[in-house]
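Before any comments, here is the structure.
Here the complex is missing one protein chain, while the rest keep their positions.
Chains here go by letter, A and B, matching the order in which they are written, and residues are numbered from 1 within each.
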Amino acid sequence: MPIDIDIAHVARLARIELSDAELAEHGRHCADILEHAAKVQALDTEGIQPTSHPLPLVNAFRDDVVTPGRVLARDVVLDQAPAVEDVYFRVPPALEDE
Amino acid sequence: MSARQTIRRAAAAMRDGSLTSVELTRAALKAASMTESQVHAYLTLDTEGALQAAEMADSELGAGDDRGPLHGIPIALKDNMVTKGIETTCSSRILSGYVPPYSATVVERLEEGGAVITGKTNLDEFAMGSSTEHSAFGPTRNPWDTDRVPGGSSGGSAVTVAVGSALGALGSDTGGSVRQPASLTGVVGMKPTYGLVSRYGLIPFASSLDQIGPFTRTVADAVDVLSVIAGHDPHDATSIPGSVPNLDAGLGRGLDGVKVGVVSEMQRDETEPAVRGAVANIIEQMEANGAKVQEVSLPSFEYALSAYYLIAPAEASANLARFDGVRYGNRVDGANVADMMSKTRADGFGAEVIRRILLGTYALSAGHFDAFYGQALKVRSLVRRDLDAAYEDVDVLVGPTSPTTAFELGAKTADPLTMYLTDVFTIPANLSGHPAISVPVGLDEAGLPIGFQVMAPALGEPTLFQVAEAVESIAAFDQEPELAGSLA
Partner (left out) sequence: MTTTWEPVIGLETHVELETESKMFCGCPVDFNAEPNTVTCPVCLGLPGALPVPNRRAIDMIMKIGLALNCSISEHTIFHRKNYFYADLPKNYQISQFDLPVCEEGFLDIEGEAGGRVGIERVHQEEDTGKSNHMGGDGRITSAEYSLLDFNRSGVPLVEIVTKPEIRSATQARAYGLELRAVIVSLGVSDAKLEEGSIRFDANISVRPKGATTLGTKVEIKNMNSYRSMERAIAHEVIRQAQVLDDGGRIVQETRHWDEDAGVTRSGRVKEGFSDYRFFSEPDMVPMVIDQEWQDRIAGELPELPSDRRKRYQGMGLGEYQAALVAGSEPELVQMFEGAVDAGGSPPSVANWLTGEVVAALRRSDHSLAASALTISHLVELVGLVESSTISTSAAKAVLAGVLDGEGSPGEVAEARDLLQVSDAGALEAAVGQVISENPEEFERLSGGEQKLIGFFVGQVMKLTGGKADPKVVSGLLRARLSD
């Protein structure tokens, strides 16, 4: 069953700018892989609960306690940033308002 | 040269005064200098830091301050574990030059245990791959035949242990990324039970599958490395609370009465004859050594790979969203934020990483979620159910680690699906969260190593190591690649 993918839309969702040639190649590979992966659809999973986690653990919480030792100094935080202005990270303007 | 150097031997020698950590570390660094140009296992070799740590270890040991089995032992780290002050790249251009301000929990535990960290090893970018060819900084090569791949994604770590430029190494195993390169390079590689080792500071590929595990030359050494890094971490909500099982409880106990399941679905035709033969031979000898062997069928097995290639990319698509050129890493400028991020990510990620992000984004997107990701999670339940059922009858499951021995560079890069198929035997243990180990058992006709896989139920590490050690002694595999440096 060939899989039809709007690969340009997927790339936009994933915020990756690709050329038409790259889109075509990725689209082809993804379709191949998905066709193989679509095997999962052949299996009868009626009444089967999904497993999103391998272990039956629940309720892993932390207490509401401040851990000052893990707070990073501002110069350390900004040191790895591609662009900084004053005490802030700097980025190009946003276009969208969400 | 006498017997191969191991962690246990070196630790004993350091304590009886016949070896110092500095000597051992210098030997490892020398092995690196002799082999790196041919294998490219390390991305960062921290010569100075390693020697300082070794000197410290010698003075501590001399003063009777014994920090345990890894004190003074040279250990290499896969470059997806963050190290405070040492560049950590995930073999990606997007993180080239990134120096983390904190260390992973495993790194802290190694340091507290007095280990000598030699450096950071090469991997498939963001651990996505099975050959260590998908590194932005060039491939790692297999020391048994440098025209061949070492497996992946933890190929660099595997090779450091194979050539002796470290005595142990840490890798991460999401779909086989420790066991498969261990198999292809002739060393021991182990994936612990999910949650036994903290993932805090492991740059994730797929959070529900990733688990850090050791590469060593022997099973007993793997026990030692795991004993230092395992244990609950309050900074990882998926880490198992409570105490760690007694990892060496089964060592030396042999196979008498152990119930061994041979997975029918792992005796596939596609598996190379040499691999099938070697595995069958080991199973025969296991039986001869007292194991009760039976055939076990896992009907969902053939769907595991498909489920994996939906679940892992889906999680990865979100895990890798943070690499956007805003707070760290490299940036390509753009007219607006979205444009900057899209250009940065296109430039910073390699083709394989982009492919998986696109796959995962698609699998999670509206209209496709139920058919792909949702269904994959149900198949994951079935795989776990089949394995749980199998472990009602047997103590361990066995089979090959990889269907093939090391393949040539470039052989599978053109067709991603072919590459993905190399993980077919290792993936089920990741989906179920169960522990598994690859033990080298011999060479094929081309002189390439073959790995034998043992799997056990959750927290079944003591039995897993017991059986793996018995397999190790049956196989008596003691060969090294010619390239290897001497650590004796």
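We adopt the following convention: contacts are C-beta pairs under 8 Å (C-beta built on N, C-alpha and C of every residue); 3 or more make two chains touch, one makes a residue touch a chain.
The structure displayed is predicted, hence computed values, not measured ones.
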Based on the whole assembly, the unshown chain contacts which displayed chains? A, B
Residue of B:S21, B:T35, B:T88 or B:S177 touching the missing chain in the full complex: B:T88
Out of B:A338, B:A351, B:A371 or B:L443, only one touches the absent chain, namely B:A338
Which listed residue (B:T47, B:S96, B:T146 or B:S207) would be found touching the missing chain in the intact complex? B:S207
Residues of chain A touching the missing chain are 13, 15, 52-53, 55, 57-68, 70-74, 77-78, 85-98
Tell me, which residues in chain B touch the chain that this view leaves out? 80-82, 88, 90, 95, 98, 100-102, 104, 199-204, 206-208, 234-238, 314-315, 317-318, 321-324, 326-328, 337-338, 341, 361, 364-366, 369, 373
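In this section, only the chains that are shown with their structure count from here on.
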Going by the contact rule at the top, pick out the chain A residues touching chain B in the complex. 5, 7, 10-18, 22, 26, 29-30, 32-34, 36-43, 45, 48-55, 57, 60-62, 70, 72, 76-77, 79-83, 89, 91-96
Flag every residue of chain B that touches chain A in the complex, lowest number first. 98-99, 101-102, 194-195, 208-209, 234, 237-241, 300, 302-303, 305-307, 309-310, 317, 321, 324-331, 333-343, 345-346, 349, 351, 354-355, 357-359, 361-363, 365, 371-372, 374-382, 384, 416-417, 420, 431-433, 458
